[in-house]
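Input: one structure, supplied below.
A single protein chain has been omitted from the complex, and every remaining protein chain is retained in its original position.
The block that comes next holds chain A.
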């Protein structure tokens, strides 16, 4: 595990450093898989996205999506092993944020992303769903969602259309 560390990040620490030096063209974070760490990563991401000049509504939608993706990684990819690394990379390309999330946890079941059915909310209050919202939130907000298993890593990529997200309030 330790020996694989540098390969996993693929020189990401150096790249992340370089990006900060050239002035906020992107975001690159690597952190241990954990709920508190996700919270910290989101707070950092929001600050960086604001620094890119992205509007408030789009930043809020981006945080909602990132939270669901990262929580899913922590809950499922690392469900039976307490430790692992998660990496987020965000590139800002005019109106699109290109997001890549990698982790070295277990593969997605069936090597594909879940496709949740829409919830039926026309039920007695006692039967309302308390979970399973994550993937429908993600699929509602992102474009070009992909998943691949690359050796020992999961990689999810998607785009966030900033202009659409700003207008969708």
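What we mean here is this: contacts are C-beta pairs under 8 Å (C-beta built on N, C-alpha and C of every residue); 3 or more make two chains touch, one makes a residue touch a chain; residues count from 1.
We take it that contacts and distances are computed from a predicted model.
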Chain not displayed: protein name in its UniProt record ("Helicase Helix-turn-helix domain-containing protein", "ABC transporter permease", "RNA polymerase subunit sigma-24" or "STAS domain-containing protein"): "STAS domain-containing protein"
Given the contact definition stated above, which residue among A:110, A:125 or A:151 touches the chain not shown here? A:125
Which parts of chain A are in contact with the chain that was left out? 35-36, 38-39, 42, 56-57, 60-61, 63-64, 67-68, 71, 74-75, 119, 121, 125-126, 128-131, 133-134, 136-137, 140-141, 169
